[in-house]
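A single protein chain has been removed from this complex, and every other one stays in its place.
Up next, chain A:
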Amino acid sequence: MQKIELTTILASAIHESKNQLGSLLYQLEALKRLELGSEGKKTLTKIEEGMKQLNDEWVEYLYLYRLASDGYDVNYDSHALEEFLDDQVFALKPSAMAKELSLTYKADDMLTAVFDERLMTAVVSTAVYNALRFAKSKIEINATMEDSYLIISIEDDGKGFTANDEKVDDMLFTTNTGLGLYFAELSAEAHSIEDRKGVIKKLKSERLGGAKLAIYIPQ
């Protein structure tokens, strides 16, 4: 048999699976319309959150494939950070609530910046899903502008990057492959202005005491 480009095949397989998951999620919407007891509702929410997380992870892998194979064109546009983070929190809040964690954001009303919205959406959700596994009670997302860099940071009150032993978790996914961080790094680097490139920094959260992932995007 001829040798084949396995990564490409895997990427399209993931894509197929993601689409099937999408149609399952549609069917779940129909289920949500039925009268379910509180136990049933709780289980349904858990399944939905798990599936959404799985969907987001596959999206991350697809972007990762494109970024790593130089096949991704960054779509630069100007965005208001207040709006952008509000969208992220809206999408991720149910996952946080299912784990009884608070998820909030802070950004100046006037703050706007240029970046690829889809890519940064995937980065923020990856970082938040990661934080969900370690946070004790809260996760915060912040956006600021410093020295012509937009900084989006995701902080939690867990043990921080140095002591990331796995917490027992009743959600569906617990393994940590480090792919998430690699993805965040490639996404940040994909943003460039002249010779300035984006970076990520793994820090300790001064405010919450846990981990802080900061994504720097040049402006």
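Here, a contact is a pair of C-beta atoms (placed from the backbone, for glycine too) under 8 Å apart; a residue touches a chain by one contact, two chains touch by 3 or more; residues count from 1.
Convention: contacts and distances are computed from a predicted model.
The unshown chain of the complex is recorded in UniProt as "CheY chemotaxis protein or a CheY-like REC (Receiver) domain", chosen from "Nitrogen regulatory protein P-II", "Fe-S cluster assembly ATPase SufC", "Phosphate transporter ATP-binding protein" or "CheY chemotaxis protein or a CheY-like REC (Receiver) domain". Within the complete assembly, A:A91 is the residue of A:A91, A:M145 or A:L203 that touches the hidden chain.
Of the options A:D77, A:E100 or A:D147, the residue whose C-beta touches the omitted chain is A:D77. Listed by residue number, the positions of chain A touching the unshown chain are 15, 18-19, 21-23, 25-26, 29-30, 32-33, 55, 59, 62, 73-78, 80, 82-83, 90-91, 109-110, 112, 114, 118, 193-194, 219.
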